[in-house]
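In this view, the complex is presented without one of its protein chains, the others remaining in place.
A and B label the chains in the order they appear, each numbered from 1.
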Amino acid sequence: MADERFYQKSGPYTLQDLADHCGVVLGPGVDPARVLTDVAPLHKAGPTHLSCLHNPKYIEQFKKTNAGACFVSLEYAHHAPAGVAVLISPQPYRAYGKAAALFYPHPKKVDGISLQASIHPTAQIGKNCSIGPFAVIESHVIVGDGCEIGPYALIGPGVELGRDCQVAAHVTISHALLGNGVVIKPGARIGQKGFGFHMDEAGHLNIPQLGRVVIGDDVEIGANTTIDRGAEADTVIGRGTRIDNLVQIAHNVQIGENCVIVAQCGIAGSTQLGRFVVLAGQVGIAGHLVVEDGVKVAAQSGVMRDIAKGETVAGYPSVPVRDWHRQTIALKKLVEKGNSK
Amino acid sequence: MADERFYQKSGPYTLQDLADHCGVVLGPGVDPARVLTDVAPLHKAGPTHLSCLHNPKYIEQFKKTNAGACFVSLEYAHHAPAGVAVLISPQPYRAYGKAAALFYPHPKKVDGISLQASIHPTAQIGKNCSIGPFAVIESHVIVGDGCEIGPYALIGPGVELGRDCQVAAHVTISHALLGNGVVIKPGARIGQKGFGFHMDEAGHLNIPQLGRVVIGDDVEIGANTTIDRGAEADTVIGRGTRIDNLVQIAHNVQIGENCVIVAQCGIAGSTQLGRFVVLAGQVGIAGHLVVEDGVKVAAQSGVMRDIAKGETVAGYPSVPVRDWHRQTIALKKLVEKGNSK
Partner (left out) sequence: MADERFYQKSGPYTLQDLADHCGVVLGPGVDPARVLTDVAPLHKAGPTHLSCLHNPKYIEQFKKTNAGACFVSLEYAHHAPAGVAVLISPQPYRAYGKAAALFYPHPKKVDGISLQASIHPTAQIGKNCSIGPFAVIESHVIVGDGCEIGPYALIGPGVELGRDCQVAAHVTISHALLGNGVVIKPGARIGQKGFGFHMDEAGHLNIPQLGRVVIGDDVEIGANTTIDRGAEADTVIGRGTRIDNLVQIAHNVQIGENCVIVAQCGIAGSTQLGRFVVLAGQVGIAGHLVVEDGVKVAAQSGVMRDIAKGETVAGYPSVPVRDWHRQTIALKKLVEKGNSK
């Protein structure tokens, strides 16, 4: 279904191929040799397409789908219309992601290193790298094997990239060490000087920013996001963490593994996030705080205190999410009471 | 009045020229042959300048202006000082905009296609296009007639631009189809992979993002704004919509015609906006919502529910604007009551 101007499709695949690749079980009576040509959403899929019921709210679409096959959890599998082959998975959306990536593999850049790139003679470029036109790789940079570096990407002096990193167009990286498989989307700024100065009526005096940005394996960083380098210590982004677009991460911030930080969040200087922390969109977190493992913060909340492990908070200033709901209801009643007088 | 280092002035024009061009009526006794040389604000204008009363709060400036002529609504025209020629319009600011554009027309780039641009041999470039140095136009791109593409603009494989588009410097576009007259300001990112993955303790798994960005005619997109491509469906921006700087538009969002989205707003995935929706600055809208035609959302509001046609909402979470004012007042009273104890 994807527009051929932008996507190259692989396949077709048999149901057996797909079940093996995605680690799922074929439903009873499903023909493992049945051939599928593409993925598609429930309401658009045809008889050679593979679809997915990833959210019960689409159950009605599922009951009427014309898809040839569908990932579904055991709980809902019996709703499948006749003729739809079911692939049973406790995580149907995850399985679907694997199948979609099989049909539409990441297009490997084969252009090699552009003659219009500017690469310093002391830079070390690994094997099978692609470097776009007008990229600049400065002195003593180390780029691991299999990296893709887009047009106008600037990799500053001494920066190190692990294997299989994807640095999109227009990205700036300096004072940074990246692990393997790091993905950086267009226009992200990594490693610039943080917002550090001594305020004074005589004028603000800059404090030299002498740290780095250290990014773990498989981190993804969104478009136009900014991550300042540390002042003394490093700014650290833990392995597997996903950061969306237009996020601000200040100097010395430390983010644990597998966190999820949605668009337009801002994290002030020296704050620490544990593992698997989730910040919904436009959240702000003040500086010098500790947000422990597994914390969830609702969209637009303002966090001004440490948050203990596993808590869910909301509001401005943020409070436990149940209290925030109560506040909202109390305010509503207060207004109603005022009106009834 | 504009700095000649940056702006080239056209003219002079007679009042008749201006009235005809702007579709307005000359006031009684105005000499249609009177010549004007420039536009200027009320308090700075001189006898050969054309000004505008676009907001009644500047009525005192209007009463004292030295302008040669002034756009004004019928209601306020009688306040004009002696000697000021009035041009009557029900929309004086709109008329002023037309006049200003006559004195200061969009400077047509005449440089043609820079020899320092990198253009793929399969790309089709229309007539009368200008392409800046270090622009990159990739394979199978189609650029309509009269487009202006700035330095360092990257137009990814297969992207199509209609006629008379202006793509500023440092813009990234991929997986996108643009209509005619689309204006994109510096550093906007359009068409990158959205924030789509399956969260799991074993690590987050990316879901391939297989959609596009489809942008209607006469859309304007602000500096450093990010618009992710769709996951399965497309991300759509309707004709005539204006998007300000640093806005985040997530995958699958659909925005209707002639909406206005002020700076730093964020719209989460799969949300739909109708026509003529206005979002003031820093608004956040959660995912999978429907915001109907003509809705207005006050600055910094957080929208977490569908909003019906024509409503005005405010607050976090957003409520009808009248209720939000009541909440604000109720809170104020609550504090006062607390103080008086």
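Odds and ends about this structure:
Convention: contacts are C-beta pairs under 8 Å (C-beta built on N, C-alpha and C of every residue); 3 or more make two chains touch, one makes a residue touch a chain.
Source: prediction; values computed, not measured.
Within the full complex, the residue among B:L50, B:A168 or B:V319 touching the omitted chain is B:A168. Touch with the chain that is not drawn comes from one residue among B:L18, B:I142, B:L210 or B:A223, which is B:A223. Residue positions on subunit B in contact with the hidden chain: 1-3, 5-7, 39-41, 44, 91, 93-94, 96-98, 100-101, 104, 116, 132-134, 150-152, 168-170, 185-187, 218, 222-224, 240, 242, 244-246, 258, 260, 262-264, 276, 278, 281-282, 299-300, 316, 328, 331-332, 334-335, 338-339, in rising order. Taking the complete complex into account, residues 118, 134, 136, 140, 152, 154, 157-158, 160, 170, 172, 174-175, 187, 189, 192-193, 195, 197-201, 203-208, 210-212, 224, 226, 228, 232-233, 246, 248, 250, 264, 266, 268, 282, 284, 286, 302, 304, 316-317, 319, 323, 326-327, 329-331, 333-334 of subunit A touch the chain not shown.
The rule we apply is simple: only the chains that are shown with their structure count from here on.
Averaging Cα coordinates per chain places subunit A and subunit B 29 Å apart.
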